[in-house]
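Of the protein chains in this complex, one is absent; all others appear in place.
Labels run A and B following the written order; every chain starts at residue 1.
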Amino acid sequence: MILIFNKGMNTNMEKDTQWPLWEIFIQANPGIPHKHVGSLHAADAEMALQNARDVYTRRNEGISIWVVEARFIKASSPEDAGSFFEPANDKVYRHPTFYKVPDGVKYL
Amino acid sequence: MQKDEKVLLEEFQSKIDKGVKIEPKDWMPLKYRNQLIRMMSQHAHSEIVGMLPEGNWITRAPSLRRKAILLAKVQDEAGHGMYLYSAAETLGIDRTTLLEQLHSGKAKYSSIFNYPTLTWADIGAIGWLVDGAAIMNQTALAKGSYGPYSRAMVRICKEESFHNRQGYEIMCSLAFGSQEQKQMAQDALNRWWWPAIMMLGPSDDNSPNTEELMRWRVKMESNDAIRERFIDRTVPQADYIGLSIPDPELKIDEATGHYKHGPINWEEFFNVIKGNGPCNKSRLKTRVDADRNGKWVREAAEAYAAKRVIRDDTDF
Partner (left out) sequence: METDQALFNYLLRLADSSLILSQRLAEWCGHGPILEEDIALTNVSLDLLGHATALLTYAGKGKSADDLAFLRSEREYRNILLAEQPNGDFACTMLRQFLTDSWHYYLYASLQKSKDETLAAISVKFLKEITYHLRHSSGWVLRLGDGTAESHLRIQNALDELWSFTGDLFDSDSADELMLAAGIGADLNEIRKQWTAHVSELLNKATLKIPESSFMQKGSLQGRHTEYLGYLLAEMQYLPRTYRDAKW
């Protein structure tokens, strides 16, 4: 393991690099979910976190940051849309408005 | 399952017509993709090169307040370049490649940044005129059809709103200041007016592809329309601070209510685009030097990250 310091680890080493791409998620206020705000480049996770702080929270935009290297995100394809999302369209029984409640009955 | 290109194109156009944004993984015509990469990267390059003329005055800003404002503004431009490179990267081209295109001189950036900032008043003029003109363009682009570009533009427009104001504020201080300061302001306006007018691009009859790009909502408005709006808004601002626009033929067209400007020296514009502006060479050299001088830093950070993976060392 000790043999591969400096060069071998990174196959990009010969070519100049701008470091890996990271996706940044920021929580703007307590109690709300983190939201994707954009991306940036960083050599490691700590740097990604710091860069996200410097790039995306300069105007009080956040109280918490998540960073994830872009290559670890698996995204659905537009071609998946039919089989993924349309089947939910006719499952009306999942919504409360599907059910009849007798007049005068409360708290349902 | 493969739909034919004609059907895909119709679906694509109908989405755009309905105002649905196109996202990175959606089908798009090759020409649309290429045009967007070209536009976004040119835009990104312009932000990065655009840091230099103003950066030229950071260390000489005349007060602590002005220094802080200018630093924050030029920093924003780095951020905007970064957002735009990221938006371009969603189309599958990486930043290394985009930067290589800039450094080799293959990619273009806005002509305006090839003019020098000779006095402090130029910092005012850039914020007022150059950012003023850019904002016209950018608010339109924020409504464009490509999701990542449009989102980047929304963010940029929000951040840019102070850029224009701080420029005008500098011009006000100078125009209402001493005689020397006022001359400095007028001189800056004289030098930056025409380049600002020209940076909005060639006139419509000289701008190919416009029709298709507008249909695809890549380009939102014609260059001349944006130029007219910019002039209409800017002339009264110059009047207010008692500076005169260096265009003897400028006057309101009674029929339309809009200002009509004198002839634009397009020869100068194309000459600067070709690389013959006063600063083309030095701007590019500065960017190339920064990139070269940074190479060993980027390599070191990668090497260190790789070592830590081997050591399974996760805390800093």
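Keep in mind that, in the parts below, a contact is a pair of C-beta atoms (placed from the backbone, for glycine too) under 8 Å apart; a residue touches a chain by one contact, two chains touch by 3 or more.
A quick note: this is a predicted structure, and the numbers were derived from the prediction, not measured.
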Contact residue for the chain not shown (choose from B:Ile22, B:Met39 or B:Val74): B:Val74
Contacts of subunit B with the absent chain, listed as residue ranges: 48, 51-52, 55, 58-68, 71-72, 74-75, 78-79, 81-82, 85, 120, 170, 173-174, 177-178, 180-181, 286, 289-290, 293-301, 303-305, 307, 316
Sites on subunit A contacted by the missing partner chain, in the whole complex: 6, 18-19, 40-43, 46-47, 50-51, 53-55, 58
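In this text, only the chains that are shown with their structure count from here on.
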Interchain centroid distance [CA atoms averaged], subunit A/subunit B, Å: 29
Subunit A-touching residues of subunit B, taken from the complex the two chains share: 1, 23, 25-27, 75, 79, 82-83, 86, 89, 94-96, 99, 151-152, 155, 159, 291, 295, 298-299, 301-310, 316
Subunit A to subunit B touching residues, read off their complex: 1, 4-6, 9-10, 12-13, 15-19, 21, 38-41, 43-44, 46-47, 55, 58-59, 75, 77-79
